[in-house]
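Each chain you see keeps its place in the complex, though not every chain is here.
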Amino acid sequence: MKMSARNMLNGKVEGVTVGKVMASVKIRIEDPNMITAIITQESVNELDIKEGDVVKAIIKSTEVMIGKE
Amino acid sequence: MKMSARNMLNGKVEGVTVGKVMASVKIRIEDPNMITAIITQESVNELDIKEGDVVKAIIKSTEVMIGKE
């Protein structure tokens, strides 16, 4: 399946913190960039997301802001 | 000002397409990763965003999804 989401960054999971409803997943996309993804605890279970997994961080382009000095 | 948004990626603007209300900004964060940011035409004007600018792509962590093969 091809997706309309414009941003797909390859990375490796470096940490997972699971709460009752939500979970935080740390994805190293390359040094020094780390992405934090907040997804449901249910998704972490169903996709069996764990340290060392090769994953994609997917972001709809309307969700990206720009900062400029 | 420090921001709660967890994801800030350094990049360089490689292209800007401006419509009447919205604009698309292409940001090279590093080879081979390109980020597309959809922001307002007004923001492009006020921040004077143009090709070659050094910028940050900023993403709230609740907006990041994960894909896994």
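Just so it is clear, A and B label the chains in written order, and each chain counts residues from 1 on its own.
Criterion: a contact is a pair of C-beta atoms (placed from the backbone, for glycine too) under 8 Å apart; a residue touches a chain by one contact, two chains touch by 3 or more.
Values in this document were obtained by computation on a predicted structure and should not be read as measured data.
Each protein chain is a copy of one sequence, and the assembly as a whole in this entry counts 6 such copies (shown in place: 2).
We adopt the following convention: only the chains that are shown with their structure count from here on.
With each centre defined as the average position of its C-alpha atoms, the distance from subunit A to subunit B rounds to 17 Å.
Here subunit A touches subunit B in the complex through residues 5-9, 24-25, 27, 29-30, 33, 35-39, 43, 47, 49, 53-69, going by the rule given at the top.
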